[in-house]
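Heads up, one of the protein chains got dropped from this complex, but the rest are sitting where they should.
In order of appearance the chains are A and B, and numbering begins at 1 in each one.
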Amino acid sequence: MRGFSVLLQKEFREAWRGWKFLWIPLVFALLGMNDPLTNYYMMDILKAVGNVPEGFEMLIPELMPVDLLQASIGQFQTIGLLIMMATFVGSISKERASGMATLFYIRPISFSAYFLSKFIVMSTVSFISILAGFTASVYYTSILYGTLDIGSLLASFFTYYIWLLFVIAVALMMSASFKTVIATTCAFTLIFLGQIVDMIVGIFWTVSPWKLASYGTLLIRGTMDMSDYWWSLSTTAICTIICISIGIVMMKRNASMVKI
Amino acid sequence: MMEELAKVPWAVIAPLIVVQLILMIVALVDLRKIHATNGPKILWVFIIIFANLIGSIAYFIVGRRQS
C-alpha cells in the first residue's frame, strides 16, 4: 500500500476542488425533496395548471411517510445514480487517456493504494450525498406527512449505502478495465439493466444486490424477511470486494495503456 | 404585505431556495475561477442563471474541463 496517504490526499483534493463534495450532495438533496413536495401539492399543482373539471376529486391514495422515502430512493436510483456514475466512471480511464496517470504510474506506487484511494473518496462523496438526500426527504416528509422511526430509518440508510458502495466498485472496475466510453456503457448496463431485469423477473429470486434498495424500505415497513436481507447484504459485500480486486488487477494490467 | 409573507410556508420553501441558490452561486464562482470550459464561458453563465437547477448541474457534469 505504498503511497496510500499521498494518493488519498490527491483524490480528496481533486474531489474537493471540483466541488464534488458540494454539488453532488445538493443534487441528492433536491432529489430527496422532490417527491414529498410534489405529492403533497399535487392537487394545488393540478388546479393551478387549470385542467381540473369543476367538482373533480382525484382519488389520491393516503400516503404513509415510508412511501415518500421509497419514492425518493426511486429518484436516487435513477437520476442520482446516473449523475454519480457519470462523474466517477472516468476516474481511472480518463487519467490514463489524457496522460495524467503517467507521472504516477512510473513511480513505485501500489496500484491497490491508487485504486482504494479513489474508492474511498468516492464512497465519502456518496455518503454525504445520500445523507443529504435522506435528510431532505425525511425533513419534508416529517413536516408534511408524519415522522419515521429513527432506528429503522438508519437501517434503511445504511442498507442503501452498501448498495452504493457496490455501484462505485462496479464503476471503478469498469474504468480500470476499459476506455471511458466502453467503461461507461458497461457500468450503466450492469447497474441499470440489472435493475430492470430485477424488476421484471426478480420475483423468482430473493437474493441479489439489485434488491437492496427496496429491501431498505421493507425494513421500515417491517415486512422484511430477515434471512433474505442478510443474504443479499452479504452477497453485495462480497461482489463489492470482488469488483475491487478485479479492478486493482486490471488497473495494473492496463497501466501500459497510458498515454506517454 | 407582511401578512402575506407570513402566510408563505417558509419551512417548506426555504430549504429549496437555499439549495438552489448555493448550487447556482458555487457554479458561478467556479466558472469565474476556472481556466477553460467546454464551450464559451458566457454561454455557461446564461445556462446557470436561467436554467438554474438543471443548468448548474449540467455545468458541473459537462461544463468544467480538466485538461
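Definition applied: a contact is a pair of C-beta atoms (placed from the backbone, for glycine too) under 8 Å apart; a residue touches a chain by one contact, two chains touch by 3 or more.
Following the convention adopted for this analysis, contacts and distances are computed from a predicted model.
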Answering from "ABC transporter ATP-binding protein", "Aspartyl/glutamyl-tRNA(Asn/Gln) amidotransferase subunit C", "NAD(P) transhydrogenase subunit beta" or "Two-component system response regulator": the UniProt protein name of the missing subunit is "ABC transporter ATP-binding protein"
Considering the complete complex, of A:Met43, A:Met64 or A:Ile109, the missing chain is touched by A:Ile109
Note that chain A touches the absent chain at residues 2-3, 6-7, 9-10, 13-14, 17-18, 98-100, 102-109, 255-256, 258-260
Hidden partner sits against chain B at residues 34-36, 66-67
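Simple rule for what comes next: only the chains that are shown with their structure count from here on.
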Dist(centroid_CA(chain A), centroid_CA(chain B)) in Å evaluates to 23
Chain A partner, complex, touching residues on chain B are 11-12, 15-16, 19-20, 22-23, 26-27, 30, 53, 56-57, 60-61, 64, 66-67
Seen from chain A, its contact residues with chain B in the complex are 18-19, 22-23, 26-27, 29-30, 33, 37, 83, 86-87, 98, 100, 136, 139-140, 143-144
